[in-house]
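Report on one structure; see the data block that follows.
Missing here: one protein chain of the complex. Every other protein chain is in place.
So that you can tell them apart, the chains are marked A and B in the order they are listed, and the count of residues begins at 1 in each.
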Amino acid sequence: MSLTSLPVSAGGRRTPSPRKRVPGEPRSVAYLYILPALLIYAAFVFFPFVHSIYLSFFEGNGITRMEFVGIDNYVDIVRNPILRSAFVHALELIVFYSFLPIAIGLLLASALHRSRIRGVAFYRTALFLPYVIAPTAIAVIWRWILAPRGPLNSFLEAIGLGFLAQPWLGDFTWALPSVGLVGTWIMFGLVLALLLAGVQKIPTELYEAARLDGAGPWMEFRAVTLPGLRYELVVALVLTVTAALRNFDIIYVMTSGGPGNATVVPSYLVYQQAFKVSQIGAAAAMGTALILVIIAVNLLISRAGRAD
Amino acid sequence: MVSRRDTVLGYLILSLAALVSLGPLIGVAILALGEPGRVGIKLDITKATNFGNFAEVWEKGDFGPAIRTSLIITVIVVVVSVALSIPAGYAFAQMNFPGRTAIFALLVLGILMPLESMIVPLYLDMRRFNLDNEYWSVILPQIGFSVAFGAFWMRAFFVQSARSLMEAAWIDGANSWRTLTQVLLPLARPQMLTLAVLFFVWNWNDFLLPLVMLSGSDLQTAPMALVTFEGARRTDFAYLGAASLITIAPVVIVFILLQRSFTRGILAGSIKE
Partner (left out) sequence: MPAECAELKVQSGNGGSDALLAGYEELNTAFEAANPGVTVDFQVKSFNELVDTLPLQLSGDEVPDVTQVNQGYGSLGQLVTAGLVAPLDDVANANDWAGRQGEALIALNGRFSPDGKDMGAGDLFGVSATGAWVGLFMNMEKAQEIGVTEPPQTLEEMEAMLAKAKEAGITPLMFGATDGGEQIWLMANLLMGLTSPQTVTDVINGVNEQLPVESLKAAEIMKKWAEAGYLTDGWSALDSTEVLGLFSEGEGLFALNGSWNVFQSDKPESFRLVPFPLAAATEIGAIASGDLPWSVPTNAKCPELAKEYINFITSPEASEIWIKAGQVPATISGNEQALVEASGLTGVSADAILSWVNIMTNGTPIGFPDWATPTWYDTIAQSSTALMAGEITPQEFVEALQADYGAFTAERKAS
């Protein structure tokens, strides 16, 4: 599941003023409205979350008795080079899932701010499509494109760049960037459409004023476009960074963490430890650490978005 | 101010971007119609006529039952999640009750929580209650994750919806439920549709949850069927292309038909208050 749309201002900066209640109804009626949603949420999201934290302090296979080990599983994440590398890889993937698409999006969106385009619906559909289709299918498709004798290498050979051909997903240097570029492909259209919608809302007078002040393109970008897109940038960052940190399906299908451990990521290790080698506690610790990282990074982004 | 040059440039850039987005998908369509069973595939559009590949894959990959399973799960999740999100969002927006802020914060936290992190306890808990390998083992957690976003999304709508309308309804003697169902809901249709499309896409594409919950049974969702098929025939690229297209077809159709709703959801992304 990829519930990645985030409340940038969770809880609301402007909490709505308490409403009058409907005459004749007790306040507690409200609980009836939220109870069904809350119960299912509590049972199937929140309780497992708490349960996960609990499990992370144990060691065992989930069948025989679990043994309390304190914070050993977390110490392992820091000490064990493979476990640690998973988080390093996740951070590297942020460059491809997030920074690269946003850089491309900003460049193109600012180049486009003066154009008035018809047929926006078509372009949006095309740009959104990679984000909408199942990551498993994307992984199958790109595994084909990047195969040693696949279309990418054939293309390189056809244009005389055969020396660049690689076993992309099997190469210790290239595997992670290759997976990352798939993320760039998934995200750049989404980010571009997002920024495009934002840039067209920036009043043209601001650009005119900037020009009257003698601003060049760079100044114009710094002074008008970037501040005008602050909100969209926060949304784009949240969506893309979260996707980069989660990213189970693509790794599972494309590389299974290989070659060696060159593309292991936290979510893949959670699955692998829990269901391949039955180390339930270690898997829970990895999962809990992942939640903490995701929440921390998202808070950081919201704060940066506000402070700007 | 809009010069012809800028407009041409705009079309050029957008077309190029659209081509990058669509290119691999077009390639796969040609691949899927190509000659099956060849290891070193060269794309040849003139030979992309093997429509039989789809029938073959449909049969061999058990995609019929898989699509059915995915539809059952996804439709239930979408309908129930939308239905539960509406009253919850309404209460958070328009009612004042003890613990409102805290409960809302708790619920919204769920939007951030990655399923990957909870998969282990979820599986153990489902198994304890003998729900694993049943539809419910996928449906219930998917609803749980969905309502977190849904309540947030609907609240944003109800916060903005016209106060005067509601007060008029109260003066007419309507209680909060009638106000919701008869006055506000008709206005909320676009938001509900957006929510439904988002839920459909997210839950259809979900892979890890059904992989873990259903792998002890005959049930498999479309993405699972694709991955199983991929595992068994890693190099029949024409078939794999066809299988990928079958898997994504329902979402692509829903997306193209309801593109506006989806775009609104994502572009609004999180709602400006």
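By definition in this document, a residue touches a chain if its C-beta (ideal position, glycine included) is under 8 Å from a C-beta of that chain, and two chains touch if they have at least 3 such contacts.
None of the values given here were measured: they were computed from a predicted structure.
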Problem set entry | Residue of A:Glu25, A:Asp72 or A:Asp171 in touch with the missing chain, whole complex considered | A:Asp171
Exercise. With respect to the chain omitted from the figure, which of A:Pro36, A:Pro148 or A:Pro177 is a touching residue?
Worked result: A:Pro148
Problem set entry | Contact residue for the chain not shown (choose from B:Thr7, B:Asn133, B:Gln160 or B:Thr181) | B:Asn133
For this session: Could you tell me which of A:Pro177, A:Gly258 or A:Gly305 touches the chain that is not displayed?
Result: A:Gly258
Problem set entry | subunit A, residues in touch with the chain not shown (by the definition above) | 61-64, 146-149, 166-172, 256, 258-261, 275-278
Exercise. Tell me, which residues in subunit B touch the chain that this view leaves out?
Worked result: 39-40, 123, 127, 130, 132-133, 215-216, 218, 228, 231-235
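Methods note: only the chains that are shown with their structure count from here on.
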Exercise. CA centre of subunit A versus CA centre of subunit B: separation in Å?
Worked result: 16
Exercise. In their shared complex, at which residues does subunit A touch subunit B?
Worked result: 1-3, 5-16, 18-19, 21-25, 27-34, 36-38, 40-41, 43-49, 51-52, 55, 62, 108, 111-112, 114-117, 121-137, 140-142, 144-145, 147, 149-151, 154, 185, 188-190, 192-194, 197, 204, 208, 231-232, 235, 238-239, 242, 245-246, 248-249, 252-253, 266-267, 270-271, 274-275, 280, 283-284, 287-288, 290-291, 294-295, 298
For this session: Sort out for me which residues of subunit B touch subunit A in the complex.
Result: 1-3, 6-7, 9-11, 13-15, 17-18, 20-22, 24-25, 27-28, 31, 39-43, 84-85, 87-88, 90-98, 100-101, 103-125, 140-152, 159, 170, 174-176, 179, 198, 201-209, 212, 222-223, 226-227, 230, 237, 240-241, 243-245, 247-248, 251-252, 255-256, 259-260, 262-263, 265-267, 269-273
